[in-house]
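The structure follows.
The complex appears here minus one protein chain, its other protein chains still in place.
Then we have subunit A:
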Amino acid sequence: MGVTTKNLLVNFCPDLFQAEVEETLKRIQSHKGVIGTMVVNAEGIPIRTTLDNSTTVQYAGLLHQLTMKARSTVRDIDPQNDLTFLRIRSKKHEIMVAPDKEYLLIVIQNPCE
């Protein structure tokens, strides 16, 4: 997509992207066992969430730090490698983090026992 076309879309149909974001998050949140979904930006600040404020802030801060540490661990072992996905399994549920240059997608799922 050319820069001009994208600019046009951003300026004239911003709702298109907004709706797509909401639809995607809704699809993920409605998956079996999902307790919460959130998107965090590169600074560790949450920009979308389905959980309450205090829980979200806690998850965002802690998982952002952990993801950065996980990424540097992978790259220190092999500089040609990079982190693609992070999963933390605990007694009560599983936390999944899909990392990226600008954002983190965090999904908390209570898997079927």
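Going forward, contacts are C-beta pairs under 8 Å (C-beta built on N, C-alpha and C of every residue); 3 or more make two chains touch, one makes a residue touch a chain; residues count from 1.
Just so we're on the same page, contacts and distances are computed from a predicted model.
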Q: Assign the chain not included in the display its UniProt protein name, restricting the answer to "Acyl carrier protein", "AP-2 complex subunit alpha", "Cytoplasmic dynein 2 intermediate chain 2" or "Septin".
A: "Cytoplasmic dynein 2 intermediate chain 2"
Q) Just one of A:18, A:65 or A:81 touches the chain that is missing; which is it? A) A:18
Q | For subunit A, residues in touch with the removed chain | A | 6, 9-10, 14, 17-18, 20-21, 24-25, 27-28, 31-34, 39, 41, 46-49, 53, 56, 85, 87, 89, 91-92, 94, 96, 98, 100, 102-103, 105, 107, 109, 111-113
